[in-house]
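Would you mind keeping the following structure in view while I ask a few things?
Shown here: the complex without one of its protein chains, the others still in place.
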Amino acid sequence: MADAVIVVALLAVAVAATAAVVNRDPARQALVLAVLGTALAVLFTVLQAPDVGLSQLAVGSALTPLLIMLSVRKVRRRSAHGKDGTQ
Amino acid sequence: MTPRVRLWLVCLGGGGLAALLVAACLRLPAFGGLWHPYGDRAVRTSLARHTANTVASVNFDQRAFDTMGEMTILFGAVLGCVVLLRQARDEHRDPPEPCEVVPPVRRYALIVLPVALVTGLYVIAHGQLSPGGGFQGGVVAATSLHLMYLGADYAALERIRPVEAYEVTDALSASAYLLLGLAGVLTGTAFLANTLLPYGTFNTLSSGGTVPLLNAAIGVEVACAVVVLLARFLDQAVEIEEAKGEMSAP
Amino acid sequence: MNGWIPAATVVLAGGLGTTLWGVSTGGLGRRVIAQNLSTALVCPGLLLLAQGYGRTSYVDLALLLALLGPVGTLVFARLLADDLAEENPAGWGPTWAAVTVGVVVVLVLCAVTGPGRAMVKLLIVGALLIGGNLLASRALSGGFPGVGRG
Amino acid sequence: MSSVLHVLPYLVAAWGFLAGCYGLATSRNLIHAVGCLAGCQSATYILLLAVGYRDGGTAPVFSDIRPGSRPVVDPVVQALTLTDIVVGATVTALLLALTVQIAKRHGTVDPDELRELRG
Partner (left out) sequence: MNPRRTLLAVGGVLAWWAALVVLWLMLISTVYTLEWVVGAGAAGVGALVARAGRQAVKRR
């Protein structure tokens, strides 16, 4: 029965990784990456690596989404300005 | 190369790689096996040096030189970001308008900010005892400061976060790690050897010799590095405008 | 073999399954709600795992998730405020369901732990989790009305 | 069940790596490509931790259990992985900084358009 939780976590990570690739819009991908980070943290916990799980939670839940969303915002604003400038 | 040809190439290469990977997976030692020679040795050494968290012992004692390499990558990556995201000559700073946030969100941010900061410090301080350590706690502490941006606005964050101080502290804590290593050489053993301090009582904050000190140095370094990194991204995303955009900006 | 790990398996399978489905399909508003619920459902799972493995130090994982998960949702609520403005996703039904799961798990674990500092730690995790989640839901349904470019 | 479990973690790692590679190669947006690379990275974490797992083991952290009372999993791979997660995040940040710079200089983040720009 202890193996069942490992299988669940592994399958969740596999599905989340696939979804992160399939969602092509960066903002939506960032949302999937946040859930992938949480799923990875669960997997690391069931593989008895709480240190690694903490590391993944610290990075994956807030830091990576913030970095990606700030880049998305900058790029979007840049292209919006670029269009205005050429018109 | 057209996208179509490229897709075929990717499928071909990916298929070959997949076949090789599956073949390799089938020959790997079965998952959950009982034979871990390095792990057993690491656990023995860690217990001999009174470090309760074996992972911290591996990071900051048995493979401390490796961690120095990781720290250098971290430092270099942050330096690269600072250089890449600096304000260019054709850009100017445009202070953002103050932003409206509903009161519950602001209250939440103001309450959780110190709680998250203290939790981050707890994770750093107990790195050699319970799960955690400088890498994890540093990120938590740095993230907590950015609640000011989420709960108020960028100007409020800038008031509690002087970036220059964090840049200096980043460099200082990185050098502190090196100096602790050199102290080992000066006392007659080896670089980063854990012989400087007594090993202390098992499972207390002062146990493990130099492990808590190296751990704290990494914690401060990671926290400052993340703050500096996010400061550059926030500057670019929120404040820095391009000269071309001036005409369209109100 | 104890019953905590099967319980954790059920909570995690249900939580990760529904949130993965929600976060990878549908409109932006629904995806952000699903991301918020992933915190609310995984955190009780982690608490149950800590109890099942008999390791009190694993509670730190749930503590960190309860602290930082809502912060991640606030990041999305803040930086996607313009896109979410017309949708105003609330999703109070699923949110309250997730909160109920969290409350039940925390209370059961408190009853098993018995009075002491470990119980207070569990209560802190529960308070941070539930407060954070309700607040993140509030922020999603129009928490940043005046974010033009701030 | 158990014979499947003996290779499943390695197969999930391989799947995650290949899916990330596919996303990298077919991406039309550099930010999306950086996200796919992060997926590839997480595959390496799974592989490392799967190698170090021991059936019935617990974490090699002795703050709340007596040393030697329970079998423990391999701490060496955990140490490798945990530093890599934080350092990997800063490397992701470096790549995102490059993307922002490309967007500024060329006005696009689509790799195909960038190739056309160069001629």
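So that you can tell them apart, the chains are marked A, B, C and D in the order they are listed, and the count of residues begins at 1 in each.
Here, a contact is a pair of C-beta atoms (placed from the backbone, for glycine too) under 8 Å apart; a residue touches a chain by one contact, two chains touch by 3 or more.
Just so you know, these numbers come straight off a predicted model, no measurement behind them.
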Visible chains in contact with the missing one: B, C
Subunit B, residues in touch with the chain not shown (by the definition above): 98, 106, 109-110, 113-115, 117-119, 121-122, 125-126, 130, 145, 148, 151-153, 155-157, 159-160, 203-206
Where the missing chain touches subunit C, by residue: 56-57, 63, 117, 120-121, 124
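Heads up, the rule we're going with is that only the chains that are shown with their structure count from here on.
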Centroid distance [mean C-alpha coordinates] between subunit D and subunit C, Å: 24
For subunit B, residues contacting two or more additional chains: 53, 55, 123, 130-133, 135-136, 139-140, 143, 146, 226, 229, 233, 236, 242
Set of subunit C residues in contact with two or more other chains: 53, 55, 57-58, 60-61, 64, 68, 71, 75, 149
Contacting residues of subunit A [partner subunit B, same complex]: 50-51, 53-55, 57-59, 62-63, 66-67, 70-71, 73-74, 77-78, 81-82, 84-85
Partner subunit A, residues of subunit B touching it in the complex: 53, 55-56, 123, 131-133, 135-137, 139-140, 142-143, 146, 226, 229-230, 233-234, 236-237, 241-242, 244-245, 247-249
Residue numbers on subunit C that touch subunit D, as the complex places them: 53-58
